[in-house]
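Just one protein chain is left out here, and the rest sit where they should.
Letters A and B mark the chains in the order given here, with residues in each chain numbered from 1 onward.
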Amino acid sequence: MNTHLLNDRLNAVAEHLVDLRRTSPLVQCITNTVVTNFTANALLAIGASAAMADVPTEAGIFAPIASGLLINLGTPHAEQRVAMLESARAAAAAGTPWVLDPVAIGALPVRTTLAHELVQLRPTIIRGNPSEILALARSGVGGRGVDSTDSAEAALPAARALAAEFGSIVAVSGPIDIVTDGITDIRVSNGSALLTRITGGGCALGAVIAAFAALSDDRLSTTVAACAVYTIAAEQAALVSSGPGSFAVAFLDALATVSADDVRDRASIR
Amino acid sequence: MNTHLLNDRLNAVAEHLVDLRRTSPLVQCITNTVVTNFTANALLAIGASAAMADVPTEAGIFAPIASGLLINLGTPHAEQRVAMLESARAAAAAGTPWVLDPVAIGALPVRTTLAHELVQLRPTIIRGNPSEILALARSGVGGRGVDSTDSAEAALPAARALAAEFGSIVAVSGPIDIVTDGITDIRVSNGSALLTRITGGGCALGAVIAAFAALSDDRLSTTVAACAVYTIAAEQAALVSSGPGSFAVAFLDALATVSADDVRDRASIR
Partner (left out) sequence: MNTHLLNDRLNAVAEHLVDLRRTSPLVQCITNTVVTNFTANALLAIGASAAMADVPTEAGIFAPIASGLLINLGTPHAEQRVAMLESARAAAAAGTPWVLDPVAIGALPVRTTLAHELVQLRPTIIRGNPSEILALARSGVGGRGVDSTDSAEAALPAARALAAEFGSIVAVSGPIDIVTDGITDIRVSNGSALLTRITGGGCALGAVIAAFAALSDDRLSTTVAACAVYTIAAEQAALVSSGPGSFAVAFLDALATVSADDVRDRASIR
C-alpha cells in the first residue's frame, strides 16, 4: 500500500472511532451464553450501546431500531435460532447492517445448517476464524470446537469467494486479521496472544464490528477500523496485565481509553 | 428532611447493612443471561446468598424458601416466563418479598405484556429506569433498549401512581435515585457514572434491593438502604478505577468492604 493510501486508511480508522463515541450506536446482540456479559461490556467500554434482544417476536421488532446487529452461533438454542432468522430478515429489510459469526461450524450440524441458511440472507459482514470461514464456504470441515486449525492466509480464497457470492465483507481473525470485500484484502497485524486466552475475544470483536458498521456505508473501512481499534486496545492491555484475568479487565479499560492518536501511532495496516 | 429524621434514615441504612451481613439473605434471581454472573457476584460480595433457580416447577418451589426474589425481564425466554409467573405467585402466597425489574419494556411486546401481567401480582418493589417506569404505568413508550430517554423526576408521577395502585415501593434509577411509596419520596444522590458503563449496573441493584427487603417489613427503608449502600460502593470503586473494566472489579470489592460508618459518612439522602 502506498504511503498516501495508508495515511487515508489510518485517518479513516481514527475518524470512525471518534464517530462511534459521538453517536454511540446501539448494537443488538443475539449471541452465546458464554460471552454475553463480556460482549455487552466491550460495547459499553468502547462507547457503543448494547441490547441483547434475542426472544422471538422481539428480535425482529428490535432489528430495525438497532444501529447494528450481531448474530453469533456459539450456543444456538431453539428460541435463539428463530430469533436469529427473524432479526436477520428484519435487518436486511430495514437496512440495518448485520454481522454473522459462524462459531464452530463444520462438524456440528445445527449451527452449520443455520449458518448456511443465514448466509443466504447476505450478511453485511461475516467474521470468523479460518476454519469457520472455510466451513462456511464449504471448503473445510471446521476446527476443534472454537479453535481454528487453519491459518488466516489459507482461508483467504474462501473468504474472497464468500465476499463475492454474498456481497459481504469477510473478516478472518488470526494473529494477522484479514478483511476482504472479495477484491481488496487488508491485513491488520496488531493484537495480543492473550486475546486467545480469554473467552469471547473473537465473539466480542463481532459485536464491535457491528457497532462500527453503523458509521459508514464503506463497510470494508469500518470493519478494518473495528479490527484495528480492538487489537490496539489488546496490545495496550497486554502491557499492564499479569495473566488472562487481569488482561480481560485491562482490555475493557483500554477499549474505553484508546484514542484516535493511539490508532494513528500504532495501527499496523497493509 | 429535618436533621432528626435524616439521622434516623442514615442509622436505618447502616443497621440494615449490618443485618444483611449477619443474616445473609438468600435471593432467588430469575434474570437475564447477560448479567447472571455479575448479579450473583454482587449478592455474594455484599454478604447475601444467591440462587438462580429459574426452571419451571423448581422456581415456584424455591420462592417460599428464598428470603427474597428478583424477577428481571432482560431476556425473557419462554421457560423463564413460566418460571417468573410461577415464582411471583408463590412468593406472594408465601410472603417472600419480590422485586420486579421491567427491563426495556415499552416497544418490545413479549416483555411488556409479561410486565403488565406481573405487576398485577403486586410486586413488593418495582425497580426501573425512568422510561421503564413510565411504560409500566402506561404513560410512556419505553426507552432505547436498556437506556432511558427520560429523567427520574419526569417519571416520579408515574412511580407514585404505580406505588398507589399496586401497593409497591417504586425505585426509579438515575443520577439521583428516587424511591417512593406513593406518598413519601426519598432521593439518594450517591453513585458514579461508571455504573452506566458496565452491563448489569441496574440489574444487580434489583437483586440487592431484594436482599435488603428480607430485613424488615419497612420496604421504603430497606429499598433506600439498598440504593444508598450500592451507590456508595460505586463511589468508592470509582476512586480506584481506570475504566469500566477495573471499575466492575473494584465495585465488587467495595460491596464487600463498604461499612456502616461509610454509610453514615457518605450517604446523600433527602
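One rule holds for everything that comes next: a residue touches a chain if its C-beta (ideal position, glycine included) is under 8 Å from a C-beta of that chain, and two chains touch if they have at least 3 such contacts.
The structure presented is a predicted model; accordingly, all values stated were derived computationally and were not measured.
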Quick one: say which of B:Ala94, B:Leu121 or B:Val249 touches the chain that got left out.
B:Val249
Quick one: say which of A:Pro25, A:Pro123, A:Gly182 or A:Gly200 touches the chain that got left out.
A:Gly200
Give the residue, chosen from B:Glu58, B:Glu153 or B:Asp218, that touches the chain omitted from the document.
B:Glu58
Chain not shown: contacting residue from B:Thr36, B:Thr96, B:Ser173 or B:Asn190:
B:Thr36
Which residue of A:Leu69, A:Ala115, A:Ala226 or A:Val249 touches the chain not shown here
A:Val249
What residues on subunit A make contact with the chain left out of this view?
32-35, 37-38, 74-78, 104, 107-111, 144-147, 197-200, 242-246, 248-249
Using the touch rule from the top, list residues of subunit B that touch the missing partner.
26, 28, 33, 36-37, 40-41, 44-45, 49-58, 61-62, 65-66, 79, 248-257
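Just so we're on the same page, only the chains that are shown with their structure count from here on.
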Subunit A and subunit B have mean C-alpha positions lying a whole-number Å distance apart equal to 33
